[in-house]
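Only one protein chain is missing from this complex, and each of the others stays in its spot.
Presenting chain A:
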Amino acid sequence: MEGSSVLTPPRQELESAVVRFAGDSGDGMQLTGSQFTLATALAGNDLATFPDFPAEIRAPVGTTYGVSAFQINFGARTIRTAGDALDVLVAMNPAALKVNRADVKPGALIIVDSGAFNAKNFAKAHYEADPLADGSLDAYRVLKVDMSSATEKAVEGHGLSKKEALRCKNMWALGLIYWMFGRDRQPTVDWLETKFGKTPELANANIAALNAGHAYGETAELPTGVRTYSVPAAKLPAGLYRNVTGTEALAWGLVAGCELAGLPMTFCSYPITPASQLLHSLAALKSYGVTTFQAEDEIAAACAAIGASYAGSLGVTSSSGPGIALKTEALGLAISVELPLVVVNSQRGGPSTGLPTKTEQSDLFQAVWGRNGDAPLAVLASRSPHDCFEVAIEAVRLATKYMTPVILLTDGYLANAAEPWRIPSFADYAPFPVSFREDPEGFQPFLRDPETLARVWARPGTPGLMHRIGGIEKDYDSGNISYDPANHQRMTDTRADKIAGIARDIPAQTVEQGSEGGRLAVVGWGSTYGPISRAVANLRNAGQDVSHVHLRHIWPLPVNLGELLAGYDKVLVPEMNHGQLVKLLRAEFLLPAQGLSKVSGKPFKIVELETAIRAALEG
C-alpha cells in the first residue's frame, strides 16, 4: 500500500463495551476516564463508571499498590453497572497490567505503553520476565505502542521538560481510544483549554498529544484484531441529560432539600476519604444559602451542625465510618434534644482505617443501632449516583418534619461513580416548609405534634420562648430536667414511636422487577442496585421466577415490607458486608432470609449474583 491509502475497515457495532484505563496514581487515569465518560455521554450512550484508586496520593512510581484505574461500561442498552469484565484494558505500565489483567475477558484487547515496559518497571511490579514476551498474554489481543516516545515526539516544540512531556501520555492514550470508539475530541479540547487557561503551552501540548494518539489509530498499521467500534446511542427517555457523580447529586439534593424546607444549610465536616468531595462541592455553593465549616475534628463537625440546627439552620455533617464513630455521642445529643440533622456516611471498607478508598456497606448496624442508650433515628440509603439527589431531599424532609437526625448512607462507589441523569425539573418537587414556633402562649420546648410526635422548633432570637435544653432526660410535660422513672419510660417510648411513625409517611415498598410473591426475592439496599438489577433481569429473561426488591428506607422499614417478603418462598440479601440487612430483616420479620456477602472492596459482579440466585432457586 502507498501513502495514505491505509484501508479502514468499517466500525464493528457493539451493544456495549467495558474499558478500563490503568496506570500510576500520578498518570492522570481519573481525568482520562472522566473525559472519556463525558465524550461517551455526549455520544448518547448510557453508562456507568467505577473509579478505583489507591489511598496513597502518589505511591512510588511503578508499584502495584500505586495503580489507579478508571472503568467505564457504556452501551446502546440500559447500563446498570460498571461491568464485570473488560473489553479493553489500557495499561500504562507493567504494574497496571499485573493488577488488572485478571479482569480482562479472554480474547479482549490490552493496550500497553511498551515504552514503560522495561527492566526497572518489571522489578517494581515483581514481574520476573517481560509479560509481553513470555506468552502470558496469549489469550488476549495485545497492542504494544511506545506511547511514551510517541507523546514526547508529539509535544516537541511546546517547550516542555521531559517530565512535563510524559505527563501528556494519558491524553495520547485517550486520543487512541477516542479513535477506536469514534468519539468527538472537541469537548476534551475545550476542557484542556479551560483547565490550562493560564498555561497555554500545557493546553496545547496536551491537545497535541490527544490528536497524535488519534492520528496514530487512523494511520498506523495495527495488528490483526485491533479495529474500530461503534456503540450506538442508547434509547433513553427523552429529556435533557448530564453526567452526575453521587457526590454531586448528593450536594445538589441537600441544597434542593433545604430550598424546599425554606432553610439555610450549615454544612460542617472534617476531611475524610471518600467523603471529602461533598465538602468541596458544597463549599462552592455559598450563593445557595450554604455555609460550610471545616471543623477541627469529626466530633466538632457534628456538634457545630447541631449548634446550627439549634439556631434555626439545617445542620448537615458528613463523614465515612471511622468519622461517624466519632460523631456517635453527638448524634445521641441530637436525638435527645430532638433537633434536625442530616448525617451523610460515605461508607468504606472497615473496621478501623480499613480500606479508605474501597467501597463497602458495612455501616448499616452502626447507622441503625450504633449508639449508647435507646437512640432511634431514621436511616436512608441511596442506590445510584443520581438517586443521591432524591434521597438527600428525603433526608432533609424527614429530619425537619420529625425533628430528628437522619443518617444517609452512600458508599465509596456511589461517591465517585458517574452516570447520565435525566435532569429533573425542580418545580416537580413539593415544598415542605418548616415553621418555627413563635407563639409564647402555652409554650414548652418539648410540645409535640400529636401526629408526628415531632417537638416544636423554637430558635434562639425568638422573644418569649427562652428555654433550656440538654442531653439530660426531660420531663414530658415541662421539658425540665427529670430523673423520674415513669417519665424516662415515657420519653424513651415516645422517641421510639416518633421514629417508628415515619413508616406511615414513606412510600410502601414496591417490587423493582418481577412479581409480588414468588419463588425468590433478591433484597438489596444501596449501591448493589445496579448489579442486582441486571442479574435479576438476565435471569428473568432466562425464564427464572426471581424478583428484585430494593430498599431506600432502612429505618424505619416500609410498613408493608414484612408482608411483601413473606410472599416469597425464599429471600436472598446480597450485601457488601458480612450480613447486616439480612440480620435486620430476620430480626424484624422472623424471616428465613439468606445472606450473600462480598467484602473485597469492589462491587458485586453480575455473574456472582446470577450464580448465587441460581443456587438459591435450585436449593
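Everything below uses one rule, namely that contacts are C-beta pairs under 8 Å (C-beta built on N, C-alpha and C of every residue); 3 or more make two chains touch, one makes a residue touch a chain; residues count from 1.
Basically, contacts and distances are computed from a predicted model.
*Asks:* If you look up the hidden chain in UniProt, what protein name do you find among "Ring-1,2-phenylacetyl-CoA epoxidase subunit PaaB", "cytochrome-c oxidase", "2-oxoglutarate ferredoxin oxidoreductase subunit beta" or "Sulfurtransferase"?
*Replies:* "2-oxoglutarate ferredoxin oxidoreductase subunit beta"
*Asks:* Of the residues A:P60, A:P223 or A:G464, I need the one that contacts the missing chain.
*Replies:* Checking the options A:P60, A:P223 or A:G464, the one contacting the hidden chain is A:G464.
*Asks:* Who touches the missing chain here, A:P131, A:G315, A:G354 or A:G526?
*Replies:* That would be A:G315, which touches the missing chain.
*Asks:* Would you mind spotting which of A:V19, A:L38 or A:L160 touches the chain that isn't drawn?
*Replies:* Selected residue, touching the omitted chain: A:L38.
*Asks:* Using the touch definition up top, pick the residue from A:T224, A:S425 or A:N541 that touches the left-out chain.
*Replies:* The single option touching the absent chain is A:S425.
*Asks:* Which listed residue (A:V18, A:V99, A:L192 or A:I306) would be found touching the missing chain in the intact complex?
*Replies:* Final answer for the missing-chain contact: A:I306.
*Asks:* For the chain left off this view, which of A:G479, A:G517 or A:G601 is in contact with it?
*Replies:* In the complete complex, the chain left out is touched by residue A:G479.
*Asks:* Suppose we count only contacts with the excluded chain; which residues of chain A make the list?
*Replies:* 38, 41-42, 44, 187, 233, 236-243, 252, 255-256, 258-259, 262-264, 266, 268, 285, 287-289, 291, 293, 295-297, 299-301, 303-313, 315, 329-330, 332-333, 337, 422-427, 440, 443-445, 459-472, 478-481
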